[in-house]
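We show some of the complex, not the whole, and keep each chain where it was.
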Amino acid sequence: MPSEFTLDRHVEFSETDMAGIVHFSHFFRYMEETEHAFVHSLGFSLHRQERGAMSGFARVHAECDYRAPLRYHDTVAVRLRVERKGTRSLSYRFLFRKIADRGRACAPVEVAVGRMTVVHVTRGAEEDAFEAAELPPELARRLEPAPSEPESE
Amino acid sequence: MPSEFTLDRHVEFSETDMAGIVHFSHFFRYMEETEHAFVHSLGFSLHRQERGAMSGFARVHAECDYRAPLRYHDTVAVRLRVERKGTRSLSYRFLFRKIADRGRACAPVEVAVGRMTVVHVTRGAEEDAFEAAELPPELARRLEPAPSEPESE
């Protein structure tokens, strides 16, 4: 079964800009929050740190296509799908659907589509730079990519 | 002469995350800051608002490829180029180069490449939604796209 996860996110006042809509940069925070909730739901953590050593997932690509605005007090359902599972990397696709409009449930409206590619990286306590590393096997085992998903659903 | 503009940006402490590097979402804020400084340098404003009516530039696409991290107290030179000038839209390309490393000038290091497409939109005082509109002619006249720029420079 392809790996999939949905996070419902309430739009906060501080996320709007003077155009009255959610600032475009916050969609990238929404993607990351969904990714972290997804990985936590599998019993893993996306970031481990101990005595200077660290392992985590570095972003190498992120993109978003915006189709309709989000506003204060809307709710957006962010659906993540694992599109590709590499040896050291993962590619996600995100579908953003508005499911409540200023506090009231509404028929879903597609507001954006995003993509993100992350690489598993580690860094020793004595090192300054991160190095790419194989995906943790217990995590990789749990992920089933769905590469052929059609663009619109 | 192709339209080009560079903004030197100091990395702030609040822009780092617990991995010790600039959070990837801030690169999109850096792109927008550079775009606004560019348009201001031409004598225009990117956002006009009057008695409920509004005109501005809505983002329809944004992306970033990350090649090296930025850290606290680095300086990054963000170079914008106009890649495409449509009737109602503009596409920008951004090259991020680190030019100071934790407070000390350094040989430029390419840290990221970004792209953004924006559409000129307007909204009447009585309306709820934005509509795409032709680029302001005085602005369009000043912009010279450079579509054939090679990827690495």
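When the chains are written out, they are named A and B in that same order, and each has its own residue count from 1.
Operating definition for what follows: a contact is a pair of C-beta atoms (placed from the backbone, for glycine too) under 8 Å apart; a residue touches a chain by one contact, two chains touch by 3 or more.
Nothing here was measured: the structure is a model prediction, and the numbers come from that model.
Complete-complex copy count for the single protein sequence, taken from this structure file and not limited to the 2 chains in place, is 4.
Definition applied: only the chains that are shown with their structure count from here on.
Averaged C-alpha coordinates put the centre of chain A at 23 Å from the centre of chain B. Touching chain A in their complex are the following residues of chain B: 18-19, 24-26, 28-29, 32, 47, 49, 54, 56, 58-67, 69, 130.
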